[in-house]
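Note that one protein chain is taken out, while the other chains of the complex remain in position.
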Amino acid sequence: MSQSPASAELIVKDLTIRFGGLTAVEGMTFEVNRGEVLSLIGPNGAGKTSAFNAITGYIQANGGSMTYQGTLLNGLKPNQIAELGLVRTFQKTSVFMGQTVLDNVLHGLHLVSKQRPLAIIFGLPSVAREEMELAAEAHRILGFVGLSGRADWAASSLPYGELRLLEVAIALAAKPKLLLLDEPVSGMNPSETASFMKILAEIRKLDITVLLVEHDMKMVMGVSDRVVCLNQGKIIANGSPAEIQGNPEVIRAYLGERYVRAQG
Amino acid sequence: MKRGLTLAWLLFLASVPLWLDNLYILHVLIMTGIFVIAAMSLNLLLGYTGQLSLGHVAFFGIGAYVSSLTTLGFSVHLLPDWQVSADPKPVWFGMLLGTVVAGLFGWAIGRLAFKVRGAYFVIVTISFAEVIRLVALNWVELTQGPMALNNIPYLRLGIPEVFEVAFLRKPANYYLVLAVGILCYIIIRRLVKSRAGRAMIALRENEPLASSVGVDVTRYLVLATVVSAAMAGAAGTLYAHYVRIVDPDVFLFIYTVTMVIMVISGGKGTLAGPVVGGIIFGLLPEVLRSARVPPEMQWVVYGVLMILVVYFLPQGIVPAVRDWWLSRRAADAPDVPAEATTKAASR
Partner (left out) sequence: MDQFLQHVLNALILGGTYALLGIGLTLIFGIMRVVNFAHGELYAFGAYMMYLWVMVLGTNFYLALPLAVLLGVMLGALMEFVLLRKMRGADIDTTMLIMIGAWIALQNTQQLTWTGVAKSIDSPFPTSPLVLGSVSVSWNRLFVFIVALALIGATYVIINRTRLGKAMRATFQDRDTAALMGVDINRIYTATFALGSGLAAAAGALLGPVFVVYPTMGDLASLKAFAIVILGGLGSIPGATIGGFILAFMEELGAGYVSSGYRDAMGFLLIIIILLVKPTGLFAQKERIG
């Protein structure tokens, strides 16, 4: 079960998060290896999203450390963490609702763009040139997630499934090395989920590591290289999808004590 | 088509002093132009970053006072035996300095208020403006307090005694305000259609998502505040050297409110909004005055109009007209979903 530290891209060690008196995450330790898809699963309230928020700088950890390729993440702001190459999506659908689909992706290209305020104000030709390149790149990303035909639509007029694809497009625009997806297929129908899994497979080919939080077990078992299972803030299992599926602790966490006993 | 419309509009504006022989109306237009610049600067903050600054008149007043004092010269005792004096400087330098100092104050306010949003930001900016107003009122040695700074010199450009343009008469001032206004419009347009403007819009629309793709929220809020404050300061310097008398009343809160009404009614977060709103609300007082409406009643009308605009045209005039125009076009071309077009246009 232990991986060689050389291949570990993200190392989370003894992470503890408390909200007032409530401990959301306690002593969580896991690693994400370069190039893999790691899923974080567990029942509601297990601390998955809290861990996500701590890694990406949206909440402060109360203890432990998070290290990305040797850089300590504790105390960094979300935008600084994004600059390191960790880009996340959100559990609740989160796009720039009042903007067009294309503009949404252009917002995502913020870190790719290099314009400086003074160059913008003086209207240097380099700015105009880069704007053309950015638009082309945004169209390319929209093509990648299958939203080419929607570029000029208002984000608010997209159907739900396409909104979730737009979220991924925005995150991809930020050129992630490690992509953190928070329940990307929740609320999708089976065919939407299936096409999302195809996109995820394409993302893997881009040499992007993926950390996934998901409830849809079919999706988790289908795409993951490794699965970490949390319950009540603690890690109870860590292994391949097959190992996790057979793990009695996991079954107990999900289905309760009685079910396990009844199954013998 | 759009380019031609812009050009026609500019030519019309430039032609006004050629055929308008009513100097009073020209004066009203100059004052309206100054306020349009201030409203455009406010729009950068209010419309594009979504932060309502109700202390905006402070930057306007700082620009006016700094430029006036630089060009008049001053002498103050900072401590009983420490006197600081300055000789009068040329007006162009004063105007530049006024703009820069207003921008520096914007930087300070942006840094100070960067962690607060919404109601708190509003109250901080009001407090800042009130403190500045009280300083202008009470630091009599520097500002003459309520006696006002008088005989402020007018702008001259060129080489003295060879070729010099004096911005004393109204047509010259009209062109000066028009030129500065166009310059500010171009700067804002470039900003909002660039990486910086997109970052501002992103943090207005969805701050957590903006920071997740690497937008440094503080940095872009401060940038918006600095540019906005400097432009408001520039408007203040135009005011000072046109009216040539500055008293603490330039800091009156009602001027900020006027700018807010101009931006909201025209359409916040649109380039043309503050221009349209500014022209309407700049000329409205004169219309009411010629209808012999007492000034208090005029302000009552302002207040009621503001409420009505929020109720019935929450997006403002410019987006409302554009939506109407686009939905007509969409009706002609049914392959584009009308809802998509209008929503995209209303940003």
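Chains: A and B, in written order; residue numbering restarts at 1 for each.
Here is the rule we use: a residue touches a chain if its C-beta (ideal position, glycine included) is under 8 Å from a C-beta of that chain, and two chains touch if they have at least 3 such contacts.
The model shown is predicted, which means the values in this text are computed figures rather than measured ones.
From the options B:Leu20, B:Val76 or B:Ile123, the residue with contact to the unseen chain in the full assembly is B:Ile123. Interface note: of A:Asn53, A:Asn79 or A:Asn238, the residue touching the hidden chain in the full complex is A:Asn53. Think of the hidden chain as still there; on chain B it touches residues 52, 112-113, 115-116, 118-120, 122-124, 126-128, 130-131, 134-135, 137-138, 208, 253-254, 257, 260, 264, 294, 296-297, 299-300, 302-307, 310-311, 314.
The rule is simple: only the chains that are shown with their structure count from here on.
Of all the residues in chain A, the ones that touch chain B in their complex are 56, 58, 77-79, 82-83, 87-90, 94-100, 103, 106-108, 110-111, 113-115, 117, 120-121, 123, 127, 131, 152-154, 156-157, 170-171, 173-174. Chain B contributes residues 186-187, 190-191, 193-196, 198-199, 201-202, 205-206, 208-217, 223, 227, 337, 339-344, 346-347 to its touches with chain A in the complex.
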